[in-house]
Structures are given as structure tokens and as C-alpha cells.
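Every protein chain of the complex appears in place save one, which is left out.
Right after this comes chain A.
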Amino acid sequence: MPKDGGIGSSTKRREDVRFLSGTGRYTDDINLHGQLYAHFVRSDVAHGKINGINADAAMAMPGVVRVFTAKDFEGVGGVPCGWQITSIDGSPMQEPKHPVLAEGKVRHVGDPIAVVVAESLGQARDAADALEIDIEMLPAVMDMKEAVKDGAPKVHDDLSSNLCYDWGFVEDNKDAVAKAIADADHVTTLELVNNRLVANPMEPRVAVGDYDMANDEHTLYTTSQNPHVIRLLMGAFVLGIPEHKLRVVAPDVGGGFGAKIFHYAEEAFCTFAAKQLRRPVKWTSSRSEAFMSDAHGRDHVTKIELAMDKDNNFTAIRTETYANMGAYLSTFAPSVPTWLHGTLMAGNYKTPLIYVNVKAVFTNTVPVDAYRGAGRPEATFQLERVIDKAARERGVSPIELRRQNFITEFPYATPVAVEYDTGDYHATMDRVLEMADHAGFEARAAESKKNGKLRGFGIAHYIEACGIAPSNLVGQLGARAGLYESATVRVNATGSISVMTGSHSHGQGHETSFAQVVSEMIGIDATQVDIVHGDTSKTPMGMGTYGSRSIAVGGSAMVRATEKIIAKAKKIAAHLMEASEGDIELKDGQFTVAGTDKSVAWGDVTLAAYVPHNYPLEDIEPGLEETAFYDPANFTYPSGGYACEVEVDPDTGKVDVLSFSAADDFGNVINPMIVEGQVHGGVAQGFGQAMMENCAYDADGQLISASYMDYAMPRATDLPMFKVDHSCQTPCTHNPLGVKGCGEAGAIGSPPAFVNAVIDALHRGGHKVEHINMPLTPDRVWTAIQNS
């Protein structure tokens, strides 16, 4: 049994007390003296030429301080993109300028044209109605395949076409893959859409800019998953503010799911305007604004081919994907359909030859970037759907077809550039089938049939690459940043500890789980350890939280810094006990000399470090504070098996999810309660994608799902209780905690399990439906049944 508060214990979360009592401090809870309110005036057309803006009437409205347009941003940089992809022909991706406020043209519904700043939000909104904006509508570029045809209207007039890049991976395998497919005994082909989603953290984005004229210092309070990244991007590339004059604070943040990774125009605006106006400037997104300004997720259209030999061994995979970039390149957008997607196309299977082609396309839609899973759900969905179809075509069990092709020996170098360190896919398959009572399924299906319902069983396996990432590797792949993480462990004189981490918690519970690790390493009570995050003035330069990287990379940095602390503390302890440093042991907060009864307490050593009267000053400095930067040697590879059971009403197409089981291998687990909560939430978002959610545009580029009235968020009545298990553990071999990360698994592995279950149910009812594009709404399922 793990110690209460130690590694492996389901310690209750300390942050909950403030969240439950209403004393959390989210960005919108911050109000600064003399604060002004910004209201963004956004395009209501998808594509248009701005002929003129007349702000005279708006300026004359009560309380209006200033109206900003693109003219005010002459000489200011554009919102930058942090990742460059190279096309097959060796050319760099096409990278359009992304101005803070639209220059000359608007390119998506929601593109900001002007900002009214006023004494109150109501006054700013009122004045916005008086702004005269003359826009000449242009044809909207919406369909990706049409967009890349010759003569298509262009989103960016200064680019050669709407094609951002045409990426081939691994290009050297292309011919071998083509030959393997031509020579295959059987090829299963599937065309599918990975539907566009909106991340929808419950807290809308907020930015508050402040400027201190006395010291020429800027502060931005923002809803970010990575304040240091925002400081670097905004300071260096947009506003030209050096880091020591720019502080970015991301306090309590109400969920992110990827959408709060990116640097947004509103952050730059509020920081810029606060200096211009010499007063704090606040912007709070409405939910409707969030739908048209938060980066969207997914939106891939793919054709996948799976080749097999006569014994159903996978011999090759070829995919062609059109990936929607939207109107501009969001911070990490180019990396999602490429390195976060192509490298995962091996899945859990030993397919020797793989070729992935991705065409990234500009359209007149909101920019698309990473959303929970980012690229890996798209890869998993293709694979796990095509395998189910292949099993049906070959007349074999989808479970056995997976098992037959599972990778079983590790480390395993895939043909798509990554090397899996550990895993045991048969173990997670065994476990999930047991949890889901697969053996009893046929009896339950027969029972459903009696009631006129079609019951289906869906299975999916997944692998993901987390803990992003080795900096030198991602640098070669086009990243314009390193992806290490940092931690400073500051031990105070009386022994309590502040850990400053570059990771950021916006629901993941780091304040609890990170403290579990440090307190266990030293052997003190977890309440003696505080985790500090979310403020660039307090934490060392760190890359933040996304890609299930916090414990694997941020946790490892914290372990390394704590190891340095312990090493120095042992030197001090050795001096205090007049013993040899090599004989000092640390256990339960006591330093002892091996083989003797001598001991000193943790607090005595820390006090000596700060009151160095009896102290080895000739050998070591006073104080006890260490920083570590950890750059991972490899990605981590969580994996798992998910099973879903559904009942379909063939008369209405309505699908009820009856059970969902998840058997994950996350390696070692720090706080099982938190890990299980992450899986619940991920599966619920995967359910949303598979069954309900769809970000929809009409042919003219109008966003027709821009509120909770139109975009279907999963609610309590939609979901069952989940069965989750993480007892299959193959620890990561290359980080000190043996952890893999758990934040995205549910959203990656579950969509194909839901869809496979529905397709299975339909086949059991005699409906030969091979695929339905997500979300599987009653309308879509009913229509598929009618057309079968």
C-alpha cells in the first residue's frame, strides 16, 4: 500500500477547497484599478474585402475611450506560428501573415476587425453597434478538395494557392508501400471524416493587460496552459517586449483541452492597448465569441488502405488526408496532422510499410489546432475503423485480427520514425474484455433483439505518443521551440518547500500530485510542499501543459531538482554528524549514518543551510534551492484497450451507450483517483465527438453551431458510468518516475470504440453499413439504415 499522500495514493486534491468554496481566482475574477473594457468587433462574413471603417459615431458614444483598427498595429508583428513543415518537394509550408486585427480582408466569421475600448463593457458593446464597417463579400473557400483546385478563390491573395503544405511520410517508403498494396492478397479501403470540434473548456478565454509606466513593465493575465510560451511568442514576435519587461500570469484556469495553448490576438491586443491607454484593459470572451475565435480541432478527410497477406497479417498502410488549417496558422497547427498524426499510424500493430500523405489546406474558417489528443485521435480512428472493416471483409473476429497483428516485442521501431519503449497490448485487451464481460455479450444481444433493439460490441486499441518531446528531435521536425520542462525546488529554512514548475494545472491536480512526488522523495508530509505554477515571474522558463506531458516531463524535471536538493542536503547532514557523505541515508525525513544510531532531522539540515554557523562553507554554498531542466530522451507511449456496448433503436436511429470499459497502460501512476478522472473526462469528450458534437459551417462559411443551443455538448443524461482500470502497467523506461501520461487517452481511444459498436449493432441487424461519419446522430444512423 502506498503511504497516504505518497506516490500511488489517491490523495484528495488540495486545490478543491478553493474551487468548492468559490475562492478560486480565475482570470475574469481579476479586476484592476482603472480598468477599461475591450469589445471585439468581428466579421460576420466568412470572406470579404474591408472597404472602409468609420469610427466617428462610435467614438462619440458615452464612455468610449478609443476604437482600434489594423491601422493602430502598423509596425506590430503578426501572431506567429511555432512549427514549420516542409513539403514533399522540399519547399517550406506557405505561411500567411496573421495580423492582430484584420488588414484589408476578413477571412473567417469571427475574424476581429476593430476593438472598442470603453469605461464599461456595456458602453463598449453599445458603441460597437455604431461602428460603420463596409465589407464587400467574396466567395468563401470551404471545401478542402475544391480549395486546392486550380482557379479556386484564394484565402490569402499573396500565397500561390490554398495549399499550406503537401507532406509525405516516410517519402522513401512510398514506392515500397505502393508495391505492397498492389501485391497484397486483400486491401481494405475506407474513406472517412474526422469531424471538426470545438474544445469548449467551461471557462471562456479572458485577457487583462496592464502597464506600469514607472518601470516600463507589462503584465498580461490570461487563460493559458503555458504562460512562458505566451510571453516568448508575444514578447519576441508580436509586440517586441523583452522578457524581463513582460510578465504573463495564468492563474486558476478553467480547463484548456488544447484550446488555451495558443497565443491569441486578444492577448496581444490587451497588452498593447494597456500601454497605449496607460490603463488596464480587460477582455472576456462570451461563449459565442469562443466558438468563433478559439482554435478548433480535428477536421480531417482521409482515405486509408490496409493491405494484408493471405493469413491476414498487415503488410502495408497508405493514407491520404486533407487537413483543414482554417484561415490562418494557429501556434502549433502545422504539427498536428503531420508529426502528431503520421508518426502514430503504426498504432499497436507490426505493419512493416506505411506511407502517410497530408495536404494542409487554408479555408475561410476559424484556425484549427491541437485539441485533446491532437493528431493521435485522427490516426487511431482511421486504423481502428479500417481494422474492423477488414475483419468483416475477411470473416474473422476484429479482436483476433488485432491480436494477430499486435506488436509484442519491445523496444519496437515503427516504420514511421518512433520507437515504442514498452507496452503489453495483449494484457490490456485481456483486461478490457474481462471488464466488459465480452463472454456474456451474445446473451445480452439476444435479449436486446427480443426487445426490437440492436446491440453492438465495439473494441478499439490505441497508442499515443506523449511527453512531448526531445528538443533536438522536434527541432529537426520543424518545431521553433524546445520542449523540455523545468522545476525549481526552493527549500525554506524550516524545511517547507516551494516547487516552481513550468507545467501548468488547469484541472489536472498538479498541486496535489506533484507534491506527492517531492514529499515522498524526502519523506516529509505532503502538506509541507507547495506547488507554484502559472506566473512567469515566479517559475523558471517552462513549456507548459499539453500533450499529456506534465508528469512525464515536468514531473521528471521536479525529480531531478529534488535529487540535487537531496545530494546537497546529504553533504550538510554529513558535516553535522561528522560522517562521510557516502554513508548518509535519507528516510522518512531523517538523515542517518549507515550502521550507526546517529541521525539529524530534515528540518535541522535545512535550517543549517540558511543559518550556516556550523556548516561546510569551504565546500558548499549556503542555501538550499535547485533548478533542473529536463529534456526527455524519447516520447512516452501509453496504450490501452477500450470496449463499448451500445443498443441501437432501428426505428429511430437513436443510440444508447450501455457500458464503456477502459483498460489503460499508463506505466506507473502517481495518484490513481486523478488518473481515473482524466480517463472519465477524455472518454466523455470522445463520446461527444463520436455521438453528438459537430462544428458545422454552411456553404457560405457561416458558423451554424456557435452556441450551446446549436453545438451539442455531452450532458449527464447522455453518459453511462465508466469502468476504468490502469492495472496493466509497463513503466516508461526513460524517465525517472516510469510514467507515461494519461490526459488524452480517453479522447484518443474512445471514438472508434463507439463507432465500431454501432456498426457492429447494425450488421447484427442485417444492415450492411460499413461506415457512418461522426457524430452518429439518430438522423445519420437512421439514414444509414434506410440506405443499407
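Methods note: a contact is a pair of C-beta atoms (placed from the backbone, for glycine too) under 8 Å apart; a residue touches a chain by one contact, two chains touch by 3 or more; residues count from 1.
Convention: contacts and distances are computed from a predicted model.
A chain of this complex does not appear here, and its UniProt-recorded name among "Carbon-monoxide dehydrogenase small subunit", "Electron transfer flavoprotein subunit beta", "Putative spermidine/putrescine transport system ATP-binding protein" or "Sugar ABC transporter permease" is "Carbon-monoxide dehydrogenase small subunit".
Shown as candidates are A:21, A:476 or A:787; the residue that touches the absent chain is A:21. In the complete assembly, the contact with the undisplayed chain comes from A:680, out of A:154, A:303, A:680 or A:764.
Among A:315, A:428 or A:508, the one in contact with the hidden chain is A:508. Interface with the hidden chain, as seen from chain A, comprises residues 12-13, 15-26, 28-29, 31, 122, 200-204, 252-255, 257, 286-288, 506-509, 659, 673-674, 676-677, 680-685, 687, 707-709, 713-717, 719-725, 746.
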